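The next block holds one structure in the form of structure tokens; read it before the comments.
Here the complex is missing one protein chain, while the rest keep their positions.
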Amino acid sequence: MFEATRLECMRGDSRLFSEVGFLLEPGGLLHVRGPNGSGKSSLLRMLCGLILPEAGEIRWNGVNIRHSHDYNRALTYLGHLNGIKEELSGLENLRINCGLAGFDISEETAIDALERIGLDGREHLPVNVLSQGQRRRVMLARLLVARTPLWILDEPLVALDADAIGLMRSLFELHLENGGMLILTTHQELEIAAGVAQEIRFFS
Amino acid sequence: MFEATRLECMRGDSRLFSEVGFLLEPGGLLHVRGPNGSGKSSLLRMLCGLILPEAGEIRWNGVNIRHSHDYNRALTYLGHLNGIKEELSGLENLRINCGLAGFDISEETAIDALERIGLDGREHLPVNVLSQGQRRRVMLARLLVARTPLWILDEPLVALDADAIGLMRSLFELHLENGGMLILTTHQELEIAAGVAQEIRFFS
Amino acid sequence: MNWGSFSAFLHMGGYAFYVWSSFGLSFLLLALELLLLSGRRRTLLKRLGQIQRLNASRGSK
Amino acid sequence: MSKINLYKFASPATFYGLAGQMIPGFAILSAILFAVGLYIGFFVAPTDAQQGEAYRIIFIHVPAAWMSMFIYVVMAVYAGVGLAFNTRLSAMMAQALAPTGALFAFIALFTGSFWGKPMWGTWWVWDARLTSQLILFFLYIGFISLQAAIDDPRRSDRAGALIALVGVINVPIIYFSVKWWNTLHQGASISLTKAPSMAHTMLAGMLIMAIACWTYTIAVALSRVRLIILERERHSTWVSELLEDIK
Amino acid sequence: MSMLAWIMKRDLLLAIRRKSDVLTTLFFFVIMVSLFPLGVGPEPQLLKAMGPGVLWVAALLASMLSLGRLFAADYADGTLEQMLLCPESLALIVLAKAAIHWLASELPLVLMAPLLGLQFGLSGDALWVLTLSLLLGTPVLSLVGAIGASLTLGLRGGGVLVSLLVLPLYIPVLIFGAGAVDASTSGLGAEGHLSILGALLVLALLATPKAVAAALRISLE
Partner (left out) sequence: MSMLAWIMKRDLLLAIRRKSDVLTTLFFFVIMVSLFPLGVGPEPQLLKAMGPGVLWVAALLASMLSLGRLFAADYADGTLEQMLLCPESLALIVLAKAAIHWLASELPLVLMAPLLGLQFGLSGDALWVLTLSLLLGTPVLSLVGAIGASLTLGLRGGGVLVSLLVLPLYIPVLIFGAGAVDASTSGLGAEGHLSILGALLVLALLATPKAVAAALRISLE
């Protein structure tokens, strides 16, 4: 159970948002919407613990995430930055990223995941020769093998083509059906036909 | 008049595309489509002269762009990278980018452009505190003041919200109506109701 | 003929260490270069063979 | 369309076969010449009055020093041609020559050092010639590591060519500056030109060893360039046909 | 594999993949040391006197320069963010990264040092002591420098301040390191200097990882 109450965020001199709260149960989807610069990314980073809230509290299974020991183990956050190394191949990046996140995957699993996300034949290329969308896919491939219950994704659909978006949608649905939780921003339309959906909408 | 004949592009071991050609008249729109990694960005960079074609020729008003003196003056290219400095403000970035592209704009013009693109009140903030979408807008503001006939835009809509996309669409339409040319890629749907549209479609 | 005996040849008038190290190491390095080259050739051919077999199997599908 | 002709002339496919035919000849020649050179160096050339037997190092030291300088120039010429006319083969030749050049530079350095210890009593002095040889070695290493750091072959060819050209322009500047630096400072520096008066046999031995090194270099560079060609052209049809033949 | 093993494996892999990176630190060291005679002049006596100092200053600078790579890339591409979010202790992660960094970019330099010492005409004994002092001293440099590297990530404007803070910590290492060699050439015996270097190393191993972890959290806020 993931819960936030009366969150407030200051940026520079201005209050980006205040009194933001929600309660997310297993299978719950939270869609954060709003125009550019309204504070979506800031909220998501705050939920991960990367920004301290000005006021309010974020609780994972009832424990404030600042004191929770297993929150980091339960979380997968993918942001604007790719978090992948240009010199390493997609395969190496995926395995290492998973290792860093605390779970090992075998080479076969990794290759299989990359293949499913549409990078077959390119697993061994260094990432810096890949196209923009392919790089994002390397990053997103982690979702195919992650077994964490909480996903926080900041604009995961950027630079993806229609096929890949379809793939992501079905992945999200599967995750929700399996009792995962999903917090998401995107400017594109995305119909997710599973889970209990909520929405937070920011205005600029 | 912008023309390309029988272009071919090699990347690593593989031939990304070959026998690509088109003829763009004033008011013409060329939409380059295709899935991730199919070669759209490579084609656009080639059209700018940043990648040498393996075979084929690109001509601006009948002259190969490698020997043309006024091609660079006629071109505005915006790619995946923002080309903006994190430490400078949006205003400084815009004025400097225009200066680099060969035309001066006054401070008022620049402020006006930034305001129109939805950055009012943030002209003087350093870019590194802006949100993802706001950064893209700083880059795109150049299109509001550019008077070049040929625009080559690689996924200009990434990270933009619906309002900004609407603004860009009307901007493109105005450009085409004024006899400009536009070459564009995007994975999002975008109906442009002006100009003579052509399409190049890549398959992966 | 410069050398009275084989051991005089090896002794090199007291400079054996310097002379033989110079020549020995030099030719060792040249030999090593040849060795590396042939090793590189072997691995390359193996890899090219693999690629080709892969392409062939893909083509037949 | 002279460019196309040039392209065909320097086509990797034809060159691959040509090089394959030339290698054995040069290899055999070099083996014979090395044997003759060493024979002259050790058995025909007389003992030096001042330096005793230690001077025999000259038979490897000087040819290696010559080679290291000469190969750099040849490499730069290839690189320049490659840059100017966009011929892939010249860039590959430059790339193929570099390791051997670096190797000879290194051999000159340490054989010199092994000569210096008994003659001067020290492994190293900051003499002009020694210093510029050291710098030449660094130039080689720079060229090689730049090319190694770039994955894209086209970029690596051209970047390497540029740095080789810049280097070759600088080699004389470096050489004279170092020379001047040293002589200005040091009255009593050890001068290499006061080397033992060279008997004809010594000169002959050195020349033969130098030619042996040359033929060795040609053989090695050609076989290395063949590998580079194979690697670069691995997707062309002629390479796959070739691979069929090998099997 | 444990997560630490993954981090070490990854950093090693990156070091190997960026071979030129590691090699060039070494060559930077080599070239820099070789530059001094060119600037100062070729008199053997002078060179012998300044040899240990030059080698140590060069090692210090080379190590400082290579520190930029310790976190910067991970910071820029978001990996550091992910490390902060991961369930292992950040101090341990820092230690693992620093260890691999030292192994890949500073150990080769230490091994090269005696060869360069020859260029300055140092004696065999002095060369031994030099190598030993570098072996003990360079890990301290890496660890202390990591504090600076992690602070610079956030405080873009504070680069100068950071070097100001870190440098006083570098100076003892330099003094005892170069001093050890001097002591051995002048026949005083280098044990005292070397054992102080050892003590500094233990201190650095215990104290710095936590400091770096804290600095990283500050930088990523």
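Annotations for the structure displayed:
Chains here go by letter, A, B, C, D and E, matching the order in which they are written, and residues are numbered from 1 within each.
The rule we apply is simple: contacts are C-beta pairs under 8 Å (C-beta built on N, C-alpha and C of every residue); 3 or more make two chains touch, one makes a residue touch a chain.
Since we're looking at a predicted model, the values are computed, not measured.
Note that of D:97, D:139, D:210 or D:228, the residue touching the chain absent from this view is D:139.
Looking at E:7, E:140, E:153 or E:178, the residue that reaches the missing chain in the full complex is E:178.
Within the entire complex, the positions of chain B that touch the omitted partner chain are 48-52, 70, 72-73, 75, 77, 79-88, 92, 96-97, 99-102, 104. Interface residues of chain D facing the missing partner chain: 135, 138-139, 141-142, 145-146, 149-150, 152, 154-155, 158-159, 162-163, 166-167, 169-170, 173-174, 177-178, 180-181, 184-185. Interface with the hidden chain, as seen from chain E, comprises residues 18, 20-22, 24-25, 27-28, 31-32, 35-36, 38-41, 43, 46, 49-50, 52-54, 56-57, 60-61, 65-66, 68-69, 73, 156-161, 163-164, 167, 171, 174-175, 178, 182.
Simple rule for what comes next: only the chains that are shown with their structure count from here on.
Any chain that touches chain C and also touches chain D would be listed here, but there is none. In this assembly, the chain whose C-alpha centre lies farthest from chain E is B.
Interface comparison, A-E versus D-E: the higher number of contacting C-beta pairs is recorded for A-E.
Taking each chain's centre as the mean of its C-alpha atoms, chain D lies 35 Å from chain E.
Multi-chain contact residues of chain B, defined as those touching 2 or more other chains: 12. In chain C, no position touches at least two other chains.
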